[in-house]
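Of the protein chains in this complex, all but one are displayed in their positions.
After this line comes chain A, so read on.
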Amino acid sequence: MVSKTEEAQVNRLENQVDNGGGGAWEYLCLVRTLKLRRSDKVLKHGLSILNDPKKRSSLGPDEWTLYEQVAIAAMDCQCLDVAKDCIKVLQKRFPDSKRVGKLEAMLLEAKGSWVEAEKAYTSLLEDNPLDQVIHKRRSAMAKAQGNTSGAIEWLNKYLEIFMADHDAWRELAEIYVSLQMYKQAAFCYEELILSQPTTPLYHLAYADVLYTLGGLENLQTAKKYYASTIDLTGGKNTRALLGICLCTFSIGELTKGRNKEGKESSDLQCLAAAALEKDYKQRAPTKLALLNSTLKSLKLSS
């Protein structure tokens, strides 16, 4: 994930390049290192560099990396002839290269000829069975075709070998959530929390999944994770605050008969409600009435 300073830098460079100032090459390099997906800008500025023979020769050996970057951006924007031209140039220069083979397979994928792309990827994998990008492209292809269970299968196979790749776990968790397989999604989020315990995003997502699963134990765990999100973000995450209120309410519903833990949880709920009110007053005063009515309905019944 990109840090704030890096994002600010990229945006600044983007503005500079868009408004006619120089620095297109630095912008493209930064986008490449940070792995951002800004294909339209990359395409526009990359092509302007490539079509100008003086600028192109001043790049030296980096010219080919730029061709690769522009080819991928063109495929993302569906300008397939631009992509084809770039790939042809690369093919002439590096006739037997695996990287160029990967680009060709991606072009087949972009055109929509799924079967041929599948064949191309399989043959590339035979030569090089440990290439992570190709594995991931296969499951991306399955997802694009709408075959989510196929995507899950490919991702699982990939994760059996490369189990420390947290991006893949994240993708798998999102797919599971979209298919409503919440238990498996919870497992994936646990993996993510293990590898990066201080990222509030994963705590929040895990809490959401647990809340959706329901059941007293899950609700209590969800409440704890909402609390940890609040702690990690300094109380600024609205979703976590609302989550706390909802969780406390649901726990109260479930434990209506037993009178054990009624007292300690209400503190947190009141505080969360107060923080929410303050936040809404500052940022969205028009919606304050809506918030107050919701909170009242939660408070009254618990």
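Here is the rule we use: a residue touches a chain if its C-beta (ideal position, glycine included) is under 8 Å from a C-beta of that chain, and two chains touch if they have at least 3 such contacts; residues count from 1.
The working rule: contacts and distances are computed from a predicted model.
Comparing "ER membrane protein complex subunit 3", "TFIID subunit TAF5 NTD2 domain-containing protein", "UDP-arabinopyranose mutase 5" or "Mediator of RNA polymerase II transcription subunit 20" against the UniProt entry of the hidden chain yields the protein name "ER membrane protein complex subunit 3". Within the whole complex, the absent chain has one touching residue among A:D76, A:E118 or A:E190, and that is A:E190. Of the candidate positions A:C86, A:A142 or A:I230, contact with the unshown chain belongs to A:I230.
Checked against the full complex, the one of A:G112, A:P129 or A:G214 touching the unshown chain is A:P129.
For chain A, the list of residues touching the undisplayed chain reads 128-130, 160-165, 187, 190-191, 193-195, 197, 221, 223-228, 230-231, 234-235, 244, 267-268, 271-272, 274-275, 278.
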